[in-house]
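Of the protein chains in this complex, one is absent; all others appear in place.
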Amino acid sequence: MMTGEQYIESIRRMKMHIFCLGEELETAVGHPMLQPALNSVKMTYDLAQDAEYKELMTVVSPLTGKIINRFTNLHQNTDDLINKVKMQRVLGQKTASCFQRCVGMDAMNAVYSTTYDIDQKYGTNYNERFKKFIIRCQEEDLTVDGAMTDPKGDRSLPPHLQADPDLYLRVVDRRADGIIVRGAKVHQTGICNSHEVLVMPTIALGEEDRDYAVSFAVPTDTEGITMIIGRQSCDTRKLEDSCRDAGNCRFGGVEALTIFNDVFVPNERIFMDGETKYAGLLVERFAGYHRQSYGGCKAGVGDVLIGATALAAESNGVAKASHIKDKLIEMIHLNETLYACGIACSCEGHKTPSGIYDIDTLLANVCKQNVTRFPYEIARLSQDIAGGLMVTAPSEKDRTNPETAPFIEKYLAASSSFSTSDRLKILRLIENLTLGSAAVGYLTESMHGAGSPQAQRIMISRQGSLEKKKDFARSILDIN
Amino acid sequence: MMTGEQYIESIRRMKMHIFCLGEELETAVGHPMLQPALNSVKMTYDLAQDAEYKELMTVVSPLTGKIINRFTNLHQNTDDLINKVKMQRVLGQKTASCFQRCVGMDAMNAVYSTTYDIDQKYGTNYNERFKKFIIRCQEEDLTVDGAMTDPKGDRSLPPHLQADPDLYLRVVDRRADGIIVRGAKVHQTGICNSHEVLVMPTIALGEEDRDYAVSFAVPTDTEGITMIIGRQSCDTRKLEDSCRDAGNCRFGGVEALTIFNDVFVPNERIFMDGETKYAGLLVERFAGYHRQSYGGCKAGVGDVLIGATALAAESNGVAKASHIKDKLIEMIHLNETLYACGIACSCEGHKTPSGIYDIDTLLANVCKQNVTRFPYEIARLSQDIAGGLMVTAPSEKDRTNPETAPFIEKYLAASSSFSTSDRLKILRLIENLTLGSAAVGYLTESMHGAGSPQAQRIMISRQGSLEKKKDFARSILDIN
Amino acid sequence: MMTGEQYIESIRRMKMHIFCLGEELETAVGHPMLQPALNSVKMTYDLAQDAEYKELMTVVSPLTGKIINRFTNLHQNTDDLINKVKMQRVLGQKTASCFQRCVGMDAMNAVYSTTYDIDQKYGTNYNERFKKFIIRCQEEDLTVDGAMTDPKGDRSLPPHLQADPDLYLRVVDRRADGIIVRGAKVHQTGICNSHEVLVMPTIALGEEDRDYAVSFAVPTDTEGITMIIGRQSCDTRKLEDSCRDAGNCRFGGVEALTIFNDVFVPNERIFMDGETKYAGLLVERFAGYHRQSYGGCKAGVGDVLIGATALAAESNGVAKASHIKDKLIEMIHLNETLYACGIACSCEGHKTPSGIYDIDTLLANVCKQNVTRFPYEIARLSQDIAGGLMVTAPSEKDRTNPETAPFIEKYLAASSSFSTSDRLKILRLIENLTLGSAAVGYLTESMHGAGSPQAQRIMISRQGSLEKKKDFARSILDIN
Partner (left out) sequence: MMTGEQYIESIRRMKMHIFCLGEELETAVGHPMLQPALNSVKMTYDLAQDAEYKELMTVVSPLTGKIINRFTNLHQNTDDLINKVKMQRVLGQKTASCFQRCVGMDAMNAVYSTTYDIDQKYGTNYNERFKKFIIRCQEEDLTVDGAMTDPKGDRSLPPHLQADPDLYLRVVDRRADGIIVRGAKVHQTGICNSHEVLVMPTIALGEEDRDYAVSFAVPTDTEGITMIIGRQSCDTRKLEDSCRDAGNCRFGGVEALTIFNDVFVPNERIFMDGETKYAGLLVERFAGYHRQSYGGCKAGVGDVLIGATALAAESNGVAKASHIKDKLIEMIHLNETLYACGIACSCEGHKTPSGIYDIDTLLANVCKQNVTRFPYEIARLSQDIAGGLMVTAPSEKDRTNPETAPFIEKYLAASSSFSTSDRLKILRLIENLTLGSAAVGYLTESMHGAGSPQAQRIMISRQGSLEKKKDFARSILDIN
């Protein structure tokens, strides 16, 4: 396994094509707006080396018998599924942001079991190829970006009927040694700090969408891949002389619109090519794992926000008011409900034909559906407790400007147990999580990551056993 | 293990003192208002004999090595805790009501581990006594009522300062062969159809409340015990010529104000007497188990209500409207969130010093807190879908009166797939669950059973690790 | 204007055809299950004679210049609309139930302005006829039932395509002196204690539904009209020796399935016959007025429930707990939000071509939409505060049975400021309003009366000016 430092260096060595705020970057490493995203991923390496967290962060690979980072694990049982969620909660607590390495982990597990199923059906050997890829990821301790969401264009039309056929990523050429793909993946979380990108289709596909039924993995600095970094709320505060106004100087997440402009994929890295019938299953499995994930990571970030809010209450001198205590309890309650759903869908997991474990689909969707609601309410309650100063406090530059510093020091003092400086730091963290760059992950990504709320509702409808429920009622009533 | 019929006969043989609607009954058996409550408990016996459910309903006793009904089980691991919740969900689905046998199960587990702890501390032998009691319950397959809630009188005063010292149940005399107790337990679910009553204190106690720190078990027909059946909404519909307007003719729950008027308890049935320090722990453990329980049983009842509501939508001819489908999804979502919490607090259970397993306290309280909310919203959505006819439909007597029957048949016909009779049956079941006698269990008991919402909030506050959460925030901010 | 006693006598003199619990009644007057409904209407007469309320309860008729009960008023300005809501709130406070006289008032206003519009369009003289009817209602101070909701049968089909053409009320014959109508109106609130029934169509109609576009008024004891009283939760408690367990002995509401079996309507009582284009407008106007009404009456009933809940908290001895106080505040807040919406849609009312005032349609629908939600939450909070005893307390018969009375007196004593008897009375009122017969009005009728929630959403969608809102955004963004 790599150390955190080795991870950073390994990323620095890659030659990615990254655009950010109109400029091309040689690397994301060291860029003040992107480095926090690297730091979050780095934490997944650091904790694996940390005695306190090692047991949770690592696991013995059944493929190699070696100790690996859990982020590269194929889940062997429900304990693995549960520990995944616990690990994610810890990382949320440590970074107060999206730490980006889950998408790849979830993609790896989904592709693994699905390639197995495809092979069983069609006699292909995708699973063997994929196992090799996984072993490499485990042995070299790689961070993998899972790439699913296509731009989609006109959502009422299937891929092959789009005005521009590239609005879903597709095979544009097939050669003896591999394929050429073209298209884009939007919202790519953590791609500019990943080693590999593992591409999957984004929806169930019909026979005429054959060229869109493609899954593969390539290094993120492969020729033809271009990343355009998405703007986050308050992103440029990280570029200021002091990053203090950013709220969280050390950690963050990042997303990029990622273009695949005629990218070559060698045969051994192709894990699906034309098996349209399995596109839907792959999407569903990935979505299931990722909806489970949110029961861990968002609860972890929620822990930090709740903690920061409790500190804000103390620094404001109101921590003992009964309504403040009650709101903190409500925040904890909502946060633990998310976690409970994450644990439950893991605990109720089941073995797939491939031997690895999948989560309980219904409960994972219920988990994610709650994730689309409760963080927003937690954030609202946090703003209630934090007070208006969170959005009207002067800038760090004013706080340190000799002309204004004494005024700020004098007038923004509250509880004597907190320096004005610390009080403002706490408020900036709450701003970061409820309005700023981390709100992108804690709120909007909670809404749309792993599928928008309506996607979960469709799954809940399908998995909710309504027919059986009607039978229960009929049985009570003795009707048929 | 007993068959369902044997259970009914065993209750019939007892000589309880029951008052109902102003009259003394010789037995609850056969009384049209109480028989449904017996039927619900009977289901816990019937399913244990049913090939389809046997595995879930029974377990091998580690005390005797024999197969026992899971309702008399001491939980040996987290699988036991999980299976308990699953069993409860099934019974909710089968009875659409409170099946009453959980309180005793939860009390048995709480008393078991607590007597063990007391013995360790004081060298008493309560646990050995209790083990004998448990073995008898297992071998004779008894239904036990767990009795906790005292009337409480003036809630701002401890037991020994009450105007009437009997407002909390207490030891009024100690003899060589046992003790005499006096007091009452309110809201006693299923006591008139239980074989034994297992009494526990209801709050943490101080040293001066020594006489109130008492736990014991006696048969429910012991001299001095009087039960006064509580009224439930629409209870007397079960007394009408046809029970159809009751909504659920076969199953129900029952509660009784239960008086202990100088009841003698022999020494071997005393499991705590004066160990005030352990009263709070016992309450907390019982409450924890019982808050877990609601993640199972209420989800099971919710399944029936959702099913009935879907049938109502069909019988009204509106099942395909998008807003109807969406509301059913929401009901399922909320219901599964309850279940997820029940599973999660089980899955995260831990071993107590006594060797048996306890649930995760924080998550069990989170579970119950959600139970105080979601069934009400599910009921509201059900009423939305069912339509106003649920509360304006004519009585069964009018439906069968030749003068009015043709009008009802003609004008209350809706979907051709449903007879008017069945349509009305479905609506009566929804009325039963949202306003009628089952609403007592599905709504008000969801609110107050196992402790009112504020009790859970206090526990969430205690268990929510707020200090750790503050540390997470401090660590992100580099402050202390 | 009549006194309350005169009203009762006037109803007693009528020869209605009423069925209740399988029996035909000579009159609703004096029947213990129906008398409370008469008492509620009687309150509308009593208060009009009461010095304290006279100003609110009466108004000078612009048709006759005489003082009339406001329930027979045609609204002349927004003050009238506002006073209507205030009057309804007072009556909710005085009766804690549906007082039933609003439907007729709302129907009268809707039919008045619509007959005017029809006459303008077609040269008919419906408005003149209707004015005569109104003058009689005002002068004789009549209670009028507004009858809109047809059984509807298969909701996907228009009236004329139903399997049974009578599933919507229709003209089956036309004679020189009048028409013969057949059909039924469901959920008829307060018809068995009204003098007249004013019938309206229930949906917008197409040209082929000509015979269904009919509006008229006849006395409620007209030959051919049969009323079958709907069952309410806990209805028969009013039949018990003591009505105490009913919770509210004096007041209640009532609904009946009402059959029009070839009823003759003389020409002067026909207010629409075949003008299909105006059916939708009439429905919309009636619904608008009635959605406004709920901002008054439900807030009034809510006031009683909040008051009872505060008394329950006191009698339980917990009124000073901060969480109790906070929940009462929340109940008040929600209740006042309903009232605010009722006032706002009145205040924003506008003059119709007929000269009388209509409410603001958007805000009236917003009002009713909130009514489908907040009373349920208020009821939930009330049950939270009231405690479980509300659904487990012994019957009044047990409370007065000498064998059980001492136990109940002793053990259900709580705050010394309240007798046990009063404590139980308070809890029964809360049961009545949240589960019992008044819950039919306070909850289910809040959901479905004046149209189900989806009906309001459709109106909100239509009236919400989404195009204008898009223009605001376009203007900010300088796009088109």
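Labels A, B and C are assigned to the chains in the order they are written; within every chain, residues are numbered from 1.
Methods note: a contact is a pair of C-beta atoms (placed from the backbone, for glycine too) under 8 Å apart; a residue touches a chain by one contact, two chains touch by 3 or more.
Just so it is clear, the structure is predicted and the values come from calculations on it, not from any experiment.
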From A:Leu257, A:Leu281 or A:Ile479, residue that would touch the chain that is not displayed: A:Leu257
Candidate in contact with the missing chain, chosen from A:Gln6, A:Thr64, A:Gln120 or A:Asn401: A:Asn401
Given the contact definition stated above, which residue among C:Leu198, C:Val254, C:Ala344 or C:Ile385 touches the chain not shown here? C:Ala344
Omitted-chain footprint on chain B covers residues 322-323, 326
Residue by residue, what part of chain C touches the chain that was omitted? 82, 93-96, 248, 250-251, 303-308, 310-311, 325-326, 328-329, 332-333, 336-337, 339-341, 343-348, 362-363, 366-367, 369-370, 422, 425-426, 429, 457, 460-461, 464, 466, 468-477, 479
Could I get the residues of chain A that touch the absent chain, sorted low to high? 19-24, 149, 151-156, 163-164, 166-167, 184, 186-187, 226, 228-234, 236-237, 245, 255-257, 259, 261, 316-318, 321, 323, 372-373, 376-377, 380, 383-384, 387-395, 397-398, 400-401, 403-404, 407-408, 410-416, 431, 435-436, 439-440, 443-445, 447-449, 452-454, 457
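In this text, only the chains that are shown with their structure count from here on.
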So which chain is the furthest away from chain C, centre to centre on CA atoms? A
Distance between the CA centroids of chain B and chain C (whole Å) is 38
So, in whole Å, the Cα centroid of chain A is separated from that of chain C by 52
Residues of chain A that touch at least two other chains are 326
